[in-house]
Structures are given as C-alpha cells and as structure tokens.
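My structure is below; once you've seen it, I'll send some questions.
Only one protein chain is missing from this complex, and each of the others stays in its spot.
Let's look at chain A:
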Amino acid sequence: MTSNASLVRRLLLVCVAMFGFGFAMVPLYDVFCRITGINGKTEGVAAAQPAGVDLSREVSVEFLARSDADMPWTFVPLTERVRIHPGDLQIVEFEVANRSGEALVATAVPSVSPGEAARYFKKIECFCFEEQALAAGETRSMPVQFYIDPALPERFRNMTLSYRLYKSAHTASR
C-alpha cells in the first residue's frame, strides 16, 4: 500500500500527462495524416519529375477553387476538368482577382479528394507553395504543374483538387 500523498502525486501526474497528451494530439494528428495520407493533404514541396507514363488508363481530375468567407477576392480555375494518363505532366491555371481596395496577401490551401489518393498527386510547381501578394484591383493567373503518380491504385478513376484561399496571417490589416 502506498501512502495517500504518493498516490495523489501519481494520479496528478497522470492528469498532467493526459493534459499534455491532448496537446500532443495536434502534431500526432498531422504526422498520422501524413504517414497514412488520409486527410487529402498534398505535399507542400515540389515533387520530382515523373519516371514514366502509364498509357493503359486515364484519370479524370477536376478543379475547384473557393475564397474564404471574408476574403474579397474572386478565385476560379480556368480549366474545370482534364483527363490524363498517370505520369503525364499537366499545367492548369487558376485566376485570382483582388476586388478589394487594398493590397492583400493570401495563402491557398490545397486538398485532394478522395483523401487516400492525395499522396499520388504530385505537384512540380504550385502557387500554393508560397504566399501570393496582390495589389488593390490586381488580377493574376497562377499555374499548377502536376502529374498523377503511375503507382496510383486502379480503383481511383476520378480525383478532385480543390483550393481554398485564405487571408494570410502576414497581411497587416486583419
């Protein structure tokens, strides 16, 4: 039998550890999603060039773009859909226009659906890799260069790449 004080100390330690565990779930969640690739998050850095092309099948890729609710920008994909062979390099453009009267910095956060296919979505170049600064009233066309990894399992025939545009934390006014 342990004394009351030492038992209380141990139980309090469990409480502190579980409080820490609650916060540890934040990085663990990211790590878990990255390892399993289940959250639709794509890599934030440029991928290598494709090794080869799988001509035996085609994948349909659709594009979506949305601005965050309080974001005075318009943001649209110039191509709605492409059909490509896995391994084919493809460039699509997204057009963004700053409708507000002030310069703003924005970040685009990508998401691929279905989530398990996200890891096979390889971007060589993307406007989402860095923040975009637009002057008041400026319109810009922004490219994404990507390919679908030929290792993509057969069951995926359709994919959607979607972007949501957020006001960057670096914009002075918030």
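Everything below uses one rule, namely that a residue touches a chain if its C-beta (ideal position, glycine included) is under 8 Å from a C-beta of that chain, and two chains touch if they have at least 3 such contacts; residues count from 1.
Everything below uses one rule, namely that contacts and distances are computed from a predicted model.
The chain that is not shown carries the UniProt protein name "Cytochrome c oxidase subunit 1", picked from "Thiamine ABC transporter substrate-binding protein", "Heme exporter protein C", "Multicomponent K+:H+ antiporter subunit D" or "Cytochrome c oxidase subunit 1". Only one residue from A:Thr42, A:Thr107 or A:Gln132 touches the chain missing from this view: A:Thr107. Although one chain is not shown, part of chain A still touches it, namely residues 1-4, 7-8, 11-12, 14-19, 21-23, 25-26, 29, 36, 38-40, 68, 107, 109, 113, 115-116, 164, 166-167, 169.
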